[in-house]
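Removed: one protein chain of the complex. Kept in place: all other protein chains.
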Amino acid sequence: MKDFLFGAAYYDEYMPYDRIDEDFRLLKEGGFNTVRIAESTWSTLEPSDGVFDFTHIDRMLDAARKYDIKVIVGTPTYAIPSWMAKEYPDILALSPSGKCVYGARQQNNLLNPDYLRFCERVIRKLISHVCDHPCVIGYQLDNETRSADDVSPETQNIFLDRIKKQYPDINEFNREFGLSYWSNSISSWDDFPDIRGTINGSLHAAYMRFLRDVVKEFLEWQAIMVNEYKKPGQFITHNFDFSWTTHSYGLHPLIDQAGTAKYMDITGIDVYHDSGAGLDGKEIAFGSDLARSLKKDNHIVLETQAQGNPGWLPYPGQLRLQAYSHVAGGAVGILYWNWHSIHNAIESYWKGILSHDLTPGKTYEELSSWIREFALNSDKLTPIKKHNSIAILVDNHSLTGLDEFPISDSLDYNYILRQIYDCLYEMNLECDLVRKPDDLEPYKILIVPALYSCNDGDIDKLRKYVQNGGHLFMTFKSCFSDDELKIYHDRQPHKMNDIMKAGYDMFTIPDEDTRITIGDTDSEVTGWMELLEADEENIWAYYRHPVWKKYAAVTHSSFGRGTVTYLGCHIDNDGLKALITRLAGIARKDIPTFSFPIIKRGGYNKDGNYITFYFNYSSDYVTFRYDGPSVHDLLNDKDIEDGQDISINPWDLVITVSQCESIC
Amino acid sequence: MKDFLFGAAYYDEYMPYDRIDEDFRLLKEGGFNTVRIAESTWSTLEPSDGVFDFTHIDRMLDAARKYDIKVIVGTPTYAIPSWMAKEYPDILALSPSGKCVYGARQQNNLLNPDYLRFCERVIRKLISHVCDHPCVIGYQLDNETRSADDVSPETQNIFLDRIKKQYPDINEFNREFGLSYWSNSISSWDDFPDIRGTINGSLHAAYMRFLRDVVKEFLEWQAIMVNEYKKPGQFITHNFDFSWTTHSYGLHPLIDQAGTAKYMDITGIDVYHDSGAGLDGKEIAFGSDLARSLKKDNHIVLETQAQGNPGWLPYPGQLRLQAYSHVAGGAVGILYWNWHSIHNAIESYWKGILSHDLTPGKTYEELSSWIREFALNSDKLTPIKKHNSIAILVDNHSLTGLDEFPISDSLDYNYILRQIYDCLYEMNLECDLVRKPDDLEPYKILIVPALYSCNDGDIDKLRKYVQNGGHLFMTFKSCFSDDELKIYHDRQPHKMNDIMKAGYDMFTIPDEDTRITIGDTDSEVTGWMELLEADEENIWAYYRHPVWKKYAAVTHSSFGRGTVTYLGCHIDNDGLKALITRLAGIARKDIPTFSFPIIKRGGYNKDGNYITFYFNYSSDYVTFRYDGPSVHDLLNDKDIEDGQDISINPWDLVITVSQCESIC
Partner (left out) sequence: MKDFLFGAAYYDEYMPYDRIDEDFRLLKEGGFNTVRIAESTWSTLEPSDGVFDFTHIDRMLDAARKYDIKVIVGTPTYAIPSWMAKEYPDILALSPSGKCVYGARQQNNLLNPDYLRFCERVIRKLISHVCDHPCVIGYQLDNETRSADDVSPETQNIFLDRIKKQYPDINEFNREFGLSYWSNSISSWDDFPDIRGTINGSLHAAYMRFLRDVVKEFLEWQAIMVNEYKKPGQFITHNFDFSWTTHSYGLHPLIDQAGTAKYMDITGIDVYHDSGAGLDGKEIAFGSDLARSLKKDNHIVLETQAQGNPGWLPYPGQLRLQAYSHVAGGAVGILYWNWHSIHNAIESYWKGILSHDLTPGKTYEELSSWIREFALNSDKLTPIKKHNSIAILVDNHSLTGLDEFPISDSLDYNYILRQIYDCLYEMNLECDLVRKPDDLEPYKILIVPALYSCNDGDIDKLRKYVQNGGHLFMTFKSCFSDDELKIYHDRQPHKMNDIMKAGYDMFTIPDEDTRITIGDTDSEVTGWMELLEADEENIWAYYRHPVWKKYAAVTHSSFGRGTVTYLGCHIDNDGLKALITRLAGIARKDIPTFSFPIIKRGGYNKDGNYITFYFNYSSDYVTFRYDGPSVHDLLNDKDIEDGQDISINPWDLVITVSQCESIC
């Protein structure tokens, strides 16, 4: 297990008493080989302006050396010290709801020159201090970076400068954004209004995109700086997080992760999810797939829960299941947040590997036990590489589009995306997440959820994908508006309706009990419906509705060597799965006969063998029939033959090795 | 169809490309004869301070002339340009939740001198520019005017000046408003407190009344100005709106519409309502009746939905049903909002006659088809005049009273008003809405919901109404407080309990399962109950309650030649209808045998014939028996005889012509 990173965030700074030797001894004994340090502790690194104190850093590096532990050092810039906010109040962002008051993290205006000056100084001091240490393997730039929604005049001025460059002609700007509505047009840039008050969703969306650019540029700037110090063998990473409900959920609205990942050597993510009875592996899978999409490569899980919040205390066996799930998703390292539970402040109930009593308990024991088991096979199991034939096209600006122009209280972008993702997951159909610039050709099936914003060039790319034999599955609200969210003024979906052989100019909210039928599946339509007009031969489903029954809900047509399937409404999961099944048939993509809670994920190992993980995400004992060529059951060291039953204990798994992928 | 106005709001300014000729051609071909322009587009009319550009106005007037379309020109003052807010930040109101940020409409302080100066200049420039154009038939002053709840020191000072005038003696002011409570009394006007903090509901209500006065005075001022330019045959109107839930609902709290309508030549309203399965015609009827009440005359619908928001997409036939409903309510014009759907900004999903694709679709077709049908009979069908024998007394200050001194979360003034109105509507009893200064004598039945504020003079008027033979039906919380919402300190209801032969000094919230019986109808009491004491002979219903059963819920007494019926509690619709039925019997007012979803509305046409509209507001085929003298079925051109069945298709109607009103 030479390369797999296994460890935790470690904070000597937070310990209630000196126990660093004890902790690193426990780490070593438990099989952990890596700690992540320093990303949250600017106030102890630089207790007052220009006064640096690397005592804690040195203690941790010394202990790491003593116990042979690898170290990832974070730049501490996401949480500023109090003295900085006192000296330079402008560093704290002006958020739409008012001036930030010092205390929480990620409150700083990323464009503030004083802040950037302080960042540069502490980064150069810290990284130059640690870069030659033999335990240091890499650097994390900032942490879960997002703008603080800053709307200070200074930030708005920079936004305006970029708008001016993009639109040298102010009248074109007025026109493209439709500013004359409610008398908002301007004849001089001096009249550019405060973004906080705008009723123009296109303009506000442009500001959100600008804030995403600011994040990207900030991390690029840090990357260039740290690269000056980086030694051979060391890497640069960032801890990308996701949008959040009560856990990691979907695409993050405030950062362009694909654009930002270019400046990293390896992608890092943090993944938090339900556990206990609620553990289903979805966020782990989604996080893995999203991580892989950023650099088309393997990733490190820089943060995930040990015990997490009280509702997430893992059942016995779940920590092991979770760790294998990350590996199956392509992780080449897992770092828990965090080593120990915190005794004060805000996250005391977000517990680490050690509970508040700081003694090795069940969590420590299960993780140690897992890494011992994993080490036996780690060369076979990691890194996993995937060659998926299904992709989902995701888009930050379309997410913003549905935020600015909401179609319903519940149908936001991430809901729509995750419904599709989760259905594929439950059906055991693995997928990639792609973005507009990515190469679409490798995929048999391309799923496009609610691509609210899509310019003519990208539409053309979708058309070519189909023409060349791809199977495009697109949902409602796609190709609806241009780059500035200006709704197209021709037939919808814009420049797709010809090849779809279907289009619409009316949409509405379904009445109660509006339904459609897909094959044998009766599915409820809720939240949104577009009244598609098409020839009967291109209609897969009509609306079952007293009045709108002559309109289509789902259409399907051929174009070139491929097909376009369009879903004009929001339907339930059963209906969506029936649609995917029908589509998979057309695309000749096999679907396993078993489904969630039995989850199959896998990929090729470095020897070119195909590793399949069969997870049981339930409290029940499950059995399914294996169909395919003989494979080797790695953990039980026995062969499994075609037609044989495979049984899995609750929250347990089976791992098989074979020459190539089998569908079940 | 010489006089009936049919058209839409039109905004050349908002079009994504030049299509004005195409649009006016489509208008003309579709049978539309009117556009409403300019009320929302100050920023294009005056792109910078003092620079006027009437290009769009002229283009629209030119097109109107070419295609013979009438034009209503709006003063653009409800949505200010950005340059104005930049130059004069004080124009933006200080609302109770903070300083308005530029962007939305109706954010301006209507008393700000700079704002008024800009208003005057643009109004004079615009109206003088257009007043001689042959297509211009009238002017709309501002739009849906309301104060922005301004609480700036300047506005509060003006309020204080008026209070001082009203109360030369500061001690009388303290006394009347009960300011000594919680130590709020003042001995000097300099100590007059910021209205934002007051805990005195009477004082805050006085401020709300003052803000209504400000709106009235602002529109009066515009009317005087526009009258200087108005040519013979042209009219002045205002687009009055209603209180809003998710659609038009009740009396507007922020404008005294009856007082303001005096300055208009004709009343305009805007009406938005559920459609599709939710279409029931209530808001159209209520809007019509409220509009008629303002000047006791016919009105124009200046705005109503074409497609409206996504949930309102009309079922086929509903646009026709809605248009006839407006006509039956007395409308002499219907203008849709708006011609085309918007491609950016905030109301992109509030769709017009044309969808975003700007081609004539189902909405255009159904409206065109309706106007062709309507034109055949428009001389017979419009204007409709009504002589109702039932009236509901409505009162802005009582509305505020229940807001300031709420009796329950759900029982606000408009809820109480609309429950009564909607029951009458469903029973096919048409009514007028009257206000305190109006003549009450014409009405057999006067219904007074929650007249929280009523001074002795107005109470005397109610007494005289009864004495002279009227049947007064008054609900809980009436005659409870004086002009400043000071609760009367004698027996309730103040100065009515003698003629009611009933009174109370205790009230409470009903326990679950409190009920009353009206005739055969058992009705639930919820939210509020007054414990009425009366002699048994004057009691129509006792409370069915384990403890309060000796108190009356409904009393009835004779006084002079009339009667007073008092409802001391909130009951369900069935109970309310039973009460109205009993009362109608006493007042010898006939009630049709059929009810909602079959709705009968009508009135006299200019030939003195009585036009009856029978609407079917449902997806079912309905049949009812016609009783009355022979009438002519206008649309089917056949006679209907006494006792004959009339059937109506879903969302369809029958119109009959006869010599006089028949009750069914």
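For reference, chains read A and B in written order, and residue numbers begin at 1 within each chain.
As a working rule, a residue touches a chain if its C-beta (ideal position, glycine included) is under 8 Å from a C-beta of that chain, and two chains touch if they have at least 3 such contacts.
In this text, all values refer to a predicted model and were calculated from it rather than measured experimentally.
Novice: Which residue, B:R105, B:R121 or B:R196, contacts the hidden chain when the whole complex is considered?
Specialist: B:R196
Novice: Of A:T155, A:S202 or A:Q307, which one is in contact with the hidden chain?
Specialist: From the options A:T155, A:S202 or A:Q307, the contact with the absent chain belongs to A:Q307.
Novice: Among B:F52, B:Y167, B:F235 or B:F507, which residue is in contact with the omitted chain in the full complex?
Specialist: In the full complex, the listed residue that touches the missing chain is B:F507.
Novice: Please identify which residue in A:T55, A:S128, A:T245 or A:S348 touches the non-displayed chain.
Specialist: Of all options in A:T55, A:S128, A:T245 or A:S348, contact with the hidden chain holds for A:S348.
Novice: To test your reading of the contact rule: which positions on chain B touch the chain that is missing from view?
Specialist: 175, 177-188, 190-194, 196-202, 405, 407, 484-492, 505-509, 511-512, 528, 546-547
Novice: For chain A, which positions touch the chain that isn't shown here?
Specialist: Touch set of chain A with respect to the missing chain: 11, 13-14, 16-17, 40-44, 47-48, 51, 76, 79-83, 85-86, 100-105, 276-277, 307, 310-313, 315-316, 341-349, 355-359, 361-362, 619.
Definition applied: only the chains that are shown with their structure count from here on.
Novice: Indicate the whole-number Å distance between the mean C-alpha point of chain A and the mean C-alpha point of chain B.
Specialist: 50
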